[in-house]
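Of the protein chains in this complex, one is absent; all others appear in place.
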Amino acid sequence: MKRLRLALFVPGAIALAAVSGLGVRGLHPLGSWHGAYGELLNGVAVGERNATDVVSAVNFDYRALDTMGEEFILFASVIAVAAILKKDDQEGEEEPDEPRPAPDSDAVRLLGVALVPATVIFGLYMITHGQVSPGGGFQGGVVLASAPLVVYLCAGAKTYLRIAPPAFTKLGEAAGAAGYALIGCLGVLAAKTFLENVLPLGQRGHAWSAGNIQVLNVSVGIAVAAGFAELLASFVEEIVESK
Amino acid sequence: MQFAPWPVAAPLVACALLAGLGKKLPAAVADAIALATSTVTVFCCAMLLRSSAEGPLVYWFGGFRPRQGIAVGIDFAVDATGAGLALLGAILVTCALLFSLRYFDKRSNLFQALLLAFLGALCGFALTGDLFDLFVFFELMSASAFGLCAYKERDLGPIQGAVNFAVTNAIGAVLTLSGVALFYGRTGALNFSHLARALGAQHDPLVFAALALTCTGFLVKAAIVPFHFWLADAHAVAPTPACIVFSGVMVEAGIYAVARICGSVVPAAPSGHAFTGVLLGAGVATCLVGAAMCWAQRHLKRLLAFSTISHAGVVMIGVSLLSPEGFTGASLYVLGHGFVKAALFLCAGMLLHRLQSVDELELYGRGRRLPWLGALFAAGGVLLAGAPPTALALGDSALRRALEAHALARWSIVIAAAVTGAAVLRACGRIFLGIGPREPDAPGGGTSDESPETQPAGIPATMWVPALLLLLLAMASGTIPHDPIGRSAALMLDAPGVAARVLEAAPAPQPAPPQEEPLQTVLVHSAETVLAAIALAALALTRKRLPDALRAPLGAIWAPLARVLRALHTGEVGDQVAWLTAGAALLGCAAALS
Partner (left out) sequence: MIGWLPYAVAVWLLLCGLYGVVTSRHLVHLIICLAVLQSSTYVLLLAIGYKSGAVAPVFVDVPPGTPAVDPIVQALMLTDIVVEATVVALLLALAVQAHERGGSLDPAKLASLRG
């Protein structure tokens, strides 16, 4: 069977490489292509929406529906992972072992104490300033979610589960995800279209600007941070209990 | 009142609500929310179908209308085909939710949340007019489907099924995204109409490579040979309510995407023969391989899964014709097949619930106490073989007429319908009548353990009502007027007309729908396949009593074929990806030669 597998794969891969190679030869050489769609948005996004980060404007305004789908992909995957890794009641009959104890080293704990506030502040900054500078809900949310991870590594599972209890993260994640769709409904309530930017646009370059984009960023940030914390909890609880 | 955003937004919000509140929500409330949301979605999709019957409906999200011919935002370009697919999905999800009310012993809200996420994704997929949006909703469908597939896992089988499913579909998605990137790199456009205009009549390797790569991912989802290996594994292990949406709409959604791209986005290029020829050939191979493997199964859900593969091949054949008749036949086929297959899966679920097994031989004769379940099952089998008045029969007939020039394709459609229907009838005979040989119909292959999902119990109304409802809907689907479907099929191939409507809000083009089949032709075609199915089932069930002169040659043909086919279906992910690579390469070469 192994031989058949390689006999199928090797010619297939060579042919696929040839086809892809011919395909990319039809593209312009690196750096010389000017797409009309991108250039149009670069030109109008700042003026129309007071958002200086055009990538965020594209993600949360011009193509906001895509981001809603993406948000829910994250949501669906996190609940799927939770469903896969959750323990059945029958299997929890054995006594769970002691969870991984906190590390003994002072250096590790000190590092945790130093890192956590910095991470949290930076994460919150990235989330709320997504429309001004590079960043946004997804990136900031992931940074924010790494704070509980540092806590887990430096202070142990019990502290981690205390600061990010599963009920809290589940709620946060759902609130963020549903929040995105509900903010989209604001547009419909204002007699316009779904996901239309109807909130005040504020002043360019300031923390409160760009209307919907900022609020959607915050919603996504909450959802992503809670989602990744829950992912970690699913894996950690699993590892913790199977030892 | 604009109905366009709600089929996507409502299920997704409900999904978040159910998953977020979790155990805090009493089960009855959660069920009520889930059912109410999917019913609302059915209503919205029906309204969309009605509004789009006269011409495509365009809804721009975020209020961004096209500027200077460039589509700035994302739109939903709703035509009858897309709205019909969304409606089919919504009905199937509602039935799945209803069925799962009493199906699981313990069930957290996560299953319903995942089903609702799937519904929202499917509606977005079917209604959208933007290529990257299509990809995003495609991935959301996949993510929720992975979750549904791996939901009940107590042994290795579900894990294998889910791993195969996830890995092959993820690789397909990567190839699709590469194709989308190439399209963008050529035209700077992501909207279907904008792409169609920008591509015009270009015939160069980039367009072909992009087309082949983009179609590959959707063909993986559509379970077309040689990308089909994951489907049976996934179906065998997924909970039954999930199977009905997989077989009923997910596979068909993949083919819909291929039809949309080949018909509306890259209009002029690949009516060149090699590419459509390969698609036609793949469709024929899928029909035949699916039918053969279906016959060789004894695990009911795998049997039904392979029959789905076979029917997907039929739809693929219709789509590869790139003509209004082909598209109309394919749409009708999808409609009828979705309802019938879902009903059959629900019957299998009821068998599992009541008798704790889905193995045809293990259940031998034990169904005698459930005559009405047997009647449902047999009715499903006969309808699957193409009995009127389902849309399946109409589609079958339309396709066979459109394929007058291709004898092999025509025959493979007949074989697909007859063999799959016969397999279901054969299982019916064994289980509910207790007749037929007790040995398996194909050499090798033991059973795979299907751990029952609940304790044995009587069958509650929430289980048989949806099954009956689906069969009735299947029969009703053949009687509704089909002009909107025909018009929409013609529109899918009229890219310039639709582009004018989408980008400049010009009045909708009004193509003439293809001619309807005369009733007599439909009846004749149906009779052929149904009688063939009944005859084949009878042959299988009376195998022992056949004279040796008849039995030996049949066995000599069938046994080695079954052995080879089964040996090829190893269930290992490495093999499946190797086949995927070879298939993608074949498509790419065919596109390059067009």
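Miscellaneous remarks
Letters A and B name the chains as they come in the text, with residue numbers starting at 1 for each one.
What we mean here is this: a contact is a pair of C-beta atoms (placed from the backbone, for glycine too) under 8 Å apart; a residue touches a chain by one contact, two chains touch by 3 or more.
Everything quoted here is computed from the prediction, not taken from an experiment.
Touching the chain that is not shown, out of A:16, A:116, A:198 or A:218: A:16 (per the contact rule at the top). The chain not shown here touches chain B at positions 132, 136, 139, 142-143, 146-147, 150, 153-157, 159-163, 166-167, 170-171, 173-174, 177-178, 181-182, 184-185, 190, 232-233, 236-237, 296-297, 444-445, 448, 566, 569-574, 577-578, 581.
Annotation for chain A: contacts to the undisplayed chain at residues 5-6, 9, 13, 16-17, 20-21, 24-25, 27, 29-35, 37-39, 41-43, 45-47, 52-55, 57-59, 63, 66-67, 69-70, 73-74, 76-78, 80-81, 84-85, 132-134, 136, 138, 205, 231, 234-235, 238-239, 242.
Here is the rule we use: only the chains that are shown with their structure count from here on.
Taking the mean of the C-alpha atoms as each chain's centre, chain A and chain B sit 31 Å apart. Interface of chain B with chain A (complex): residues 2, 4-5, 8-9, 12-13, 15-17, 19-22, 59-64, 67-68, 70-74, 106, 108, 110-111, 113-114, 117, 120-121, 124, 132-133, 136-137, 139-140, 143-144, 146-147, 150-151, 153-154, 178, 182, 184-186, 188-190, 204-210, 212-213, 570, 572, 574-575, 577-579, 581-586, 588-589, 591-592.
The part of chain A that touches chain B in the complex is made up of residues 1, 4-6, 8-9, 11-16, 18-20, 22-28, 33, 35-38, 40-41, 61-66, 68-70, 72-73, 75-77, 79-80, 82-84, 88-89, 167, 170-171, 173-175, 177-178, 181-182, 184-185, 187-188, 192-197.
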